[in-house]
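The other protein chains are all here in position, but one chain of the complex has been omitted.
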Amino acid sequence: MTCDATGVIAAIRSAAAVVDEHRDELVDLDREIGDADHGENLKRGFTAVLSKLDNAGDTPGAVLKVVASTLISTVGGAAGPLYGTAFLRAAAKLGTTGTLTPESVVDALDAALEGVVARGKAEAGDKTMVDALTPAVAAARAASGSVADVLKAAADAADQGAQDTVPLVARKGRASYLGERSAGHMDPGARSTALLLRAFADAAQGATP
Amino acid sequence: MTCDATGVIAAIRSAAAVVDEHRDELVDLDREIGDADHGENLKRGFTAVLSKLDNAGDTPGAVLKVVASTLISTVGGAAGPLYGTAFLRAAAKLGTTGTLTPESVVDALDAALEGVVARGKAEAGDKTMVDALTPAVAAARAASGSVADVLKAAADAADQGAQDTVPLVARKGRASYLGERSAGHMDPGARSTALLLRAFADAAQGATP
Amino acid sequence: MKKIINDPSTVVEESLRGLAAAHGDILKVRTEPAVIYRADAPVTGKVAVISGGGSGHEPLHGGFVGLGMLDAAAPGPVFTSPTPDQVQAAVEHVDGGAGVLLIVKNYTGDVLNFETAAEFASADGVDVRTVVIDDDVAVKDSLYTAGRRGVGGTALLEKIVGGAAEGGYNLDECEALARRVIASVRSMGVALTACTVPHVGEPSFVLEDDEIEIGIGIHGEPGRRRVPHQPADQLVRTLLDPVLEDLPFASGDRVLLFTNSMGGTPLVELYLAHGIAERLLAERGITVERRLVGPYVTSLEMQGMSLTVLKVDDEMLRWWDAPVRTAALRWGA
Partner (left out) sequence: MKKIINDPSTVVEESLRGLAAAHGDILKVRTEPAVIYRADAPVTGKVAVISGGGSGHEPLHGGFVGLGMLDAAAPGPVFTSPTPDQVQAAVEHVDGGAGVLLIVKNYTGDVLNFETAAEFASADGVDVRTVVIDDDVAVKDSLYTAGRRGVGGTALLEKIVGGAAEGGYNLDECEALARRVIASVRSMGVALTACTVPHVGEPSFVLEDDEIEIGIGIHGEPGRRRVPHQPADQLVRTLLDPVLEDLPFASGDRVLLFTNSMGGTPLVELYLAHGIAERLLAERGITVERRLVGPYVTSLEMQGMSLTVLKVDDEMLRWWDAPVRTAALRWGA
């Protein structure tokens, strides 16, 4: 992947493929502690995104803005506005820059996390996507190296973060209605965050810088 | 059993017991080719009859008239008016006679059959209670001996008649909606007719005349 | 069996208590024998329209008692026709001196029990007429069967004739209108799942995961044939084709289309099916003048639906549109 708009478009395409592949898994996770639609919601959203990617923009930020508004207007549920905000804030952070750098990627991830928290008011430990995104941002910031290295660190940490939601009792979102019974299941939003970051990291493999 | 009102009351009590005992069987038969209520309908009816039997009357006819009106007002469904009519016609045939004779029993059975046919318009072979009652009347008429003998002949023939409904395709009642699919099941009304006649025959064992 | 009941033998009685509590402004309930009747009955000088049948098909018939529809309903035990006493008591409660029309669904039990009641009421000097509705095309009508069943068309019949009775039709006119509606209405149903009668405790029949029962009745009695489950487009056609061929309905006809849930089918599916039926009728050049969509003639919790098509004229439309104020149907009042 290149670190310009074309590369970002390619990364979004692989993210869409990953969502498609894991749709049933995300539905099943949401069935356990939610309402069984998370995979379907994201699939609907990323399918719409795919149809908008051609000529989505000349800069990474412009592309991510199209992704954001498409997700907001097609995903629905809690995940729609949250992921929409995440991509929107990342886009805003990147501004009009034409090429991603490891630093700008970290800053964009950080902005995404802040957006999700601002919108959803969840804290770490509430068993939400924040529990994947928070360690991901920290790991990305601590990592050194290329965009690919930063994203790999983020994805690894997000994987672990998603895994760590299993024993938690949910305090936000639909899973919170279950109280204690929400423990013992992975949070679907944390899992999808980890999947998206992994897709971006894989797409960035061998990218420069 | 004696062949007066007291004896008839006793016979009706055993019939009620038999209905209670076979309630589930009749429900199951009706479930196969009807609407799964025949046993419940008769049980409801005979339970009501039991509560009216004390001092129901001084003659067999008077007792049967109480049975008839109670069945009509509690059974519902097809069986209510049909059995109600059967008992009513039998009661009318017996008139004010104080003691049953083998001949009067045969005539009463015949009147009951005529009543059922008049009301329900079924012919032999239509897969209804008529298929149990028709051979029962014929066998009773052909039999010689006591009231008990006559009733035993009727019950035996009704058993066979009910059995013979199994291969028939129903042309009356709810089972007729099934068309060919009604074949292979015993008609619940034919079965209940056989059960009632057997209860009467058993109660009459050793009766005089 | 999981049901919200206390005891299978008191289901109907307890349910009637709740019905009375819920709709005291519209109807009253009496027991032993059980009758649901208009709160303002008898309406002097008005033809009284009475129906009834087994319970478990709610809102039919009790939910249709009230201004502009039924004067009384006689509710039998679940899926079992009521007794003559109930119908006689209904007549006594609502007879307003202008005669009584009995609307009976064509089942042997219903016909026999209403017949008996009619004899008694006539003997008491009441002018009683009986009409028997038999709109189910799934069943062969011939001299050698119990004939067609009364199903979805019953709701339409009760509304139209009830409206006319409220509007001042005399008994002859009510009866004639009823016979015309019966001659003009046809229905067909399908079950996706069976229902469980409380006193039985087990499903009335068993359908596999991919099987449906075409030509289902409303008493949990099996239908005409089992076929694999099919997409809605095809399923609606499977129901509608025999209905349209039967009367037959032809291009240029004006109809009322009634898309009915058997109880357990949710509205999202029912409206979907209704949309398909509208499209198919339009394709045939048949004009849908009025429609009714919802669970009105049900079979407990059964999943499935039925389609009813009534060929209408201005007279029928007038009484369909007339004010009605019942628990289940209400407009203009």
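Which chain is which? They are A, B and C, in the order written, and residues in each are numbered from 1.
Heads up, the rule we're going with is that contacts are C-beta pairs under 8 Å (C-beta built on N, C-alpha and C of every residue); 3 or more make two chains touch, one makes a residue touch a chain.
Note that the coordinates shown come from a computational prediction; the quantities given were computed from them, not determined experimentally.
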item: Displayed chains contacting the withheld chain; value: A, C
item: Touch criterion as defined above, residue of C:R180, C:R254 or C:R330 at the omitted chain; value: C:R330
item: Residue in contact with the excluded chain [from A:A11, A:L29, A:V75 or A:L195]; value: A:V75
item: Where the unshown chain meets chain C, residue by residue; value: 2-7, 11-12, 14-22, 55-56, 58-59, 63, 78, 192-193, 209-210, 212, 229, 231-233, 235, 259, 263-276, 278, 288, 291, 293, 295, 298, 300-301, 303, 305, 325, 330-331, 333
item: Touch residues of chain A, complete complex, unshown partner; value: 27, 31, 33-37, 40-41, 44, 72-82, 119-120, 171-174, 176-179, 181
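The definition used in the following text is that only the chains that are shown with their structure count from here on.
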item: Topology of the chain contact graph, where touching chains are joined (line, ring, star, complete, other); value: other
item: Pair of chains joined by the greatest number of C-beta pairs in contact; value: B-C
item: Centre-to-centre distance between chain C and chain B (centres being mean Cα positions), rounded to whole Å; value: 32
item: Distance between the centres, which are taken as Cα means, of chain B and chain A, whole angstrom; value: 76
item: Junction residues of chain B, two or more chains touched; value: none
